[in-house]
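Okay, so here's the structure we're looking at.
Missing here is one protein chain; the remaining ones are kept as they sit in the complex.
Chain naming follows the written order as A, B and C, and within any one chain the residues start at number 1.
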Amino acid sequence: MENRWATGRTEAFSDGVFAIAITLLVLDIAVPESAFENLPHAILHEWPAYLGYVTSFLTIGGIWLAHHGIFRRLRYANDRVMRINLLLLMAVAFLPYPTRLAAQAIRSADAERAAIVFYGISLLVCATLLGALWGVVARDRSLLAPGVTDAEVNDLLLRTTPSIGFYVGATALGLALPRVAAGVYLAIAVLSIVRARGDRSVAAPAEEPAA
Amino acid sequence: MENRWATGRTEAFSDGVFAIAITLLVLDIAVPESAFENLPHAILHEWPAYLGYVTSFLTIGGIWLAHHGIFRRLRYANDRVMRINLLLLMAVAFLPYPTRLAAQAIRSADAERAAIVFYGISLLVCATLLGALWGVVARDRSLLAPGVTDAEVNDLLLRTTPSIGFYVGATALGLALPRVAAGVYLAIAVLSIVRARGDRSVAAPAEEPAA
Amino acid sequence: MENRWATGRTEAFSDGVFAIAITLLVLDIAVPESAFENLPHAILHEWPAYLGYVTSFLTIGGIWLAHHGIFRRLRYANDRVMRINLLLLMAVAFLPYPTRLAAQAIRSADAERAAIVFYGISLLVCATLLGALWGVVARDRSLLAPGVTDAEVNDLLLRTTPSIGFYVGATALGLALPRVAAGVYLAIAVLSIVRARGDRSVAAPAEEPAA
Partner (left out) sequence: MENRWATGRTEAFSDGVFAIAITLLVLDIAVPESAFENLPHAILHEWPAYLGYVTSFLTIGGIWLAHHGIFRRLRYANDRVMRINLLLLMAVAFLPYPTRLAAQAIRSADAERAAIVFYGISLLVCATLLGALWGVVARDRSLLAPGVTDAEVNDLLLRTTPSIGFYVGATALGLALPRVAAGVYLAIAVLSIVRARGDRSVAAPAEEPAA
């Protein structure tokens, strides 16, 4: 018989890491006091920092939605799920670093390309680990809660897997056209949120009458 | 039938983001070691940082109270509620940046006005997204928990909507009188907390006797 | 009939703020790279930062234990409890700033006294708000869960109130003997943890046999 972990505390810990990684991103946005002479211009001049903030925020938000979708379908986690989940959290908590680097470097002819590619690889690692998380569950149905259908399992596979390909493509694009790739990263993040779907059969909490 | 999200984990994740955004604000307060010669004066000299801390803390606190009020009335969330909630969290987690900027710039004749207006716009975006969150719920009663009355729905609308107008006015005022506008931002935050109301029908947890 | 707030989400949000405030303290500890020549000495040389870390960590830990003790005895919170709780969180989340200041200034003849007194006042504000929180509950027994006895109410008063006096005394002492006062702050924090007591009647979760 397999080793089991109740999912409640893992969700709470993961939510904490997601929430902090998503919130730390703002620490990297700053206007130097030397630019206060023309502050409106200086605020607009920080656009790469905003782009990085929005992209990483929505990327992590999309991962959180998918994570939510995965864990609410689990009956329990096994050792492998716990380990992949830790690796996923390690990759997500790492994102503020490449985000900051890309925002700083996007105006430097020398550094732009490397920073965007590095950011893309970091996003790709997150997407791959998220896909692996659901892949492990999809292959071992005993982990799933009783009511989960094959259609739901495949649906989630179809929503987590393609991002891997998208990020491979966008990162490759970043070698030639870094700024276009930055836009594609944002587009993938927006898509991952727009495509996230709630559950048709989620039970309403507690005392629901015949609604 | 609509897609549904159970609210528990969304509340936990949102609480995490609120708690972190509210706590990061303190990182922006510092006295330079060069001012240690007359530390009491230097501590008082940081008043704009304290004003920013208190204003943003109470603003986020007020948003949290309203968020609490909204989510405890939900039976479940739909995709749209989840998306608006993510945008609201993105706006709230952004606040430490304009807060810091306003605190730094309030003593600079050049930058004061732009910084206060930028801060006001950021607060306005938060208020608008909070209003949109409840607006979506108010228009789709199937999202509401069974016992929620029309009076409660309108009551919450009356407590979330006016802030939008207040912030428009205060931000416009900031163009002419930045320091007065800073005071108004604080007043709006205090008001949002003083006007927050618990629920008259909240069930006490567990073993309540005939109270 | 009074307005009521369920306590679960307030506890979660408060835990988030406590956890972050307690964890941010470490960001203020650093050894400058210029001191790497004699690193063992440089690490020891940071003792004021460690003292500040331990003092503020245990202080916040003690406040958390008391907060835990208060909220587990509540049937629900009213508007006033929610507001005092927000003020308490605002004071606790502020602590990293005076902590850092005291650690930096303790070796400066000019600044030491002011920094220690400022730190003491910040601790006093936290203790006063914690006392006010329980004071409000103690005066309005309808907020209390059914089984809570008068003995428990007075017991908690006796554990939260004296700190206020201790901090007044220690802060006054800081005017004359700053370093001694710093030691007293630590002693008060240790005491608050040593004196924290669990509940004799807490129900064990779930399936407890006749233990």
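Quick note on the criterion: a contact is a pair of C-beta atoms (placed from the backbone, for glycine too) under 8 Å apart; a residue touches a chain by one contact, two chains touch by 3 or more.
Bear in mind that the values here come from a model prediction, so they are computed numbers and not experimental data.
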Which residue from C:A6, C:L25 or C:L156 sits in contact with the chain not drawn here? C:L25
Any idea which of C:I121, C:L144, C:V168 or C:A196 touches the chain not displayed? C:A196
Of A:L39, A:I70, A:A115 or A:A189, which one is in contact with the hidden chain? A:A115
Positions on chain A where the hidden chain makes contact: 1-10, 12-13, 16-17, 19-21, 24, 27, 75-79, 82-83, 86, 89-90, 93-97, 100-101, 104-105, 108, 110-111, 114-115, 118, 142, 146
Extract the touching residues of chain C with respect to the undisplayed chain. 11-12, 15-16, 18-20, 22-27, 29-31, 33, 36-40, 43, 53-54, 57-58, 61, 64-65, 68, 71-72, 193-194, 196-200, 202-205, 207-209, 211
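Heads up, the rule we're going with is that only the chains that are shown with their structure count from here on.
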In whole angstrom, how far does the Cα centroid of chain A sit from the Cα centroid of chain C? 35
At least two other chains touched by the same residue of chain C: list those residues. 16, 20
